[in-house]
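A single protein chain has been removed from this complex, and every other one stays in its place.
A and B are the chain letters, set down in written order, and residue numbers restart from 1 in every chain.
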Amino acid sequence: MSQRGFGAGGAASLLGAIVMALLPLVLSDTSEYRFAFVGAFFIAALGLQILTGYAGQISLGHSGFMLLGAYVTTILSVDHGVRDLYTIPLAGVVAGIAGFLFGFPALRLRGVYLALATFAISIALIALAKKYEGLTGGGGGKPLTRVLTGHQAYITIWPIAGVMFVFAWLILRGRLGRAFRTIRESEIAAVSLGVNLALTKTLAFGISAFFAGIAGSLYGITIGFVNPDTFTITLSILLLVGVVVGGLGTLVGVIFGALFIEYVPLYSPDILDWVQKPVGLDLDPQAAGAPAAVYGAILLAVLYIAPTGAAGMVHGVVRILGRRLYTSSSTSPPGQVPKRRQA
Amino acid sequence: MTQFVQQVVVGLGDGSIYASLALALVLIYRATHVINFAQGEMGMFSTYIAWTLIENHGWSFWPAFFFTIFVSFLGGAAIQQAVVRPLARAGELTIVMATIALLVILNGLASWIWKPDEKVLPSPFPTGSWSVGDVQIPQQSVYDLLVVLACVVLLWAFFNFTKLGLALRASAVNPVASRLLGVRVTWMLALGWGVAAALSAVAGMLAAPAQFVFSPSFMQVVIIYAFAAAVVGGIESPAGAVVAGLALGVTINLLGTYVDFVTPDMRLPVALAILLGVLIFRPGGLLGRAVVRRV
Partner (left out) sequence: MRRQPMPLLELTDVHARYGQVRALHGVSLAVDEGQIVALLGANGAGKTTTLRAVSGTVMRQGGVVFDGTPLPRSPETAARRGITHVPEGRGILSELTVRENLLMGAYLRRDRRGVTADLKRAYAELPWLGERRNQQAGTLSGGEQQMLALERALMARPRLLLLDEPSLGLAPLVVQEFFRLVRRLNEEQGVTVLVVEQNANLALDISNRAYLLEVGRVALEGESAELREHEGVRKSYLGY
């Protein structure tokens, strides 16, 4: 987020909040249901953005923490009669603690090694969920106490998403956020600046896992059913895709990522239709594998066109437009001090 | 004891497939500094090409095998030029994303073109076992091991005794200095990806008969093991990848045979747990460079 505090990001977020509040008035129940999922992905991706985009730690285990959150909610609400909504913070805390604990062994690992370790969490948690059937309902899964309508899901998830967004923003603009960014740039430099590497890294894992836990809990509540295979490595990768597509290191971009994750796979057959008509092809968009191939192609296209993510692209456009409005330019010949407007 | 020897041999057979794919991952990591998540799917796609040649065009196994390797080599180089090279400036995470996109595309394409039903790739090796005293040695495992070892030896000779191999290694170590010496580094990268694709093709064409039937996702478990082996061997060490791959194959097989807790479902998590254990003690991998960080 910009150091100028509120700035453009804040304005965009405010606008986004207003839009999200008004959306239920125009959307059908099914659409609201889908948008609810966007909200859950949004929260999970926020957590991943903090860990990977800001603190620079790559994680393929995010789905594992979502799984934890989902099962905490399920077990507490189904087996112990706790109202499902009340379990949400607890789901987050449990996942957060697990993430924090994972941070310790992860301290020694970096880059690909860390990726492998986080990968292992995801796999291990799924296997454990399948193994301890008594608790979790095993591979068959476990239904929750109730099933929500689209509208109910929407108004449950999005306010929470808003709160989590503000929470993320507050963390990142403070000392911890600065510590995260320093670690991302250079761990050695961070230590020499007095950053407690161990504590900061474990906190990064813990906080991002907290977000994932809440997202997982909400996910479970919305579907009304939890199943270990919902939270596979594919989901972790999907979240990472969302973060990169939205733009690494920007909170506001995460919404683009969440929308991408939910809607592009859904509309892949339609996109294929739309692309092949003018070209005169006659491929069956419903054939097995076709939507996936199209989804992958779109992802690749997005990576080419906007390597800094959607937020980066928007930022670039805004900057170009902004230049027309101000007289001083950001690129000046060396040796000349540009006249800067106090922003 | 006889059971033990047999399981070790089976483990070596499986492990050689992991080693082949792990070697491909290491090659690409050394050259491009990313993990190519699509490596397994590239091998899968190659396997389907081989299958088409055998089933639909009546080729016999070995001509199909070598032709597929050749085509895969070209495919790998093409992917590097078309997909990876344009994104070189965008940072490693973006390139990793691109390989993930490639994974999804290849998997989808394979389902689309060949349908997701199970197919069989006929094995070129006899499926029986040799009897050595009391011990039954499965022939397919031994042959798999021999094929992969042959590839490894060929590759080793290429890298250490040819000018091109030397140039490839130089490009991986210091691309800027290599360009100043006249090496066309982007061609070297394409070459590296081509060789890696060829190795994945070998892995796929050996794994398909080993798994009896194959379908578009058949390499996904293999690549997880290969990834683990590559990392634990030391992500930049080809020797480490091969050793770790073989060791992994043997260890998992023995654990699966002798330890009740390790049911087929638990194999993967247990394997990863062991590997994590190794990484805790040697964060740079078994044969990786010692990570010295003066802080």
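Here is the rule we go by: contacts are C-beta pairs under 8 Å (C-beta built on N, C-alpha and C of every residue); 3 or more make two chains touch, one makes a residue touch a chain.
Predicted model only: the values in this text are computed from it and were never measured.
In the complete complex, the residue from B:Gln3, B:Asn174 or B:Thr263 that touches the missing chain is B:Asn174.
Only one residue from B:Gly58, B:Gly133, B:Gly182 or B:Pro264 touches the chain missing from this view: B:Gly182. Residues 163, 166-167, 169-170, 173-174, 176-184 are the ones on subunit B that touch the missing chain.
The rule is short, and it goes like this: only the chains that are shown with their structure count from here on.
Taking each chain's centre as the average of its CA atoms, subunit A and subunit B sit 31 Å apart.
Residues 52, 58, 105, 108-110, 112-113, 115-117, 119-120, 123-124, 127-128, 130-131, 187-188, 191-192, 197, 237, 240-241, 244, 248, 287-297, 299-300, 303-304, 307-308 of subunit A are the ones that touch subunit B when the two sit in their complex. Those residues of subunit B whose C-beta lies close enough to touch subunit A in the complex are 29, 35, 83, 86-87, 89-91, 93-94, 97-98, 100-113, 115-116, 216, 224, 227-228, 231, 235, 265-266, 268-269, 272-273, 275-276, 279-280, 283-285, 291, 293-295.
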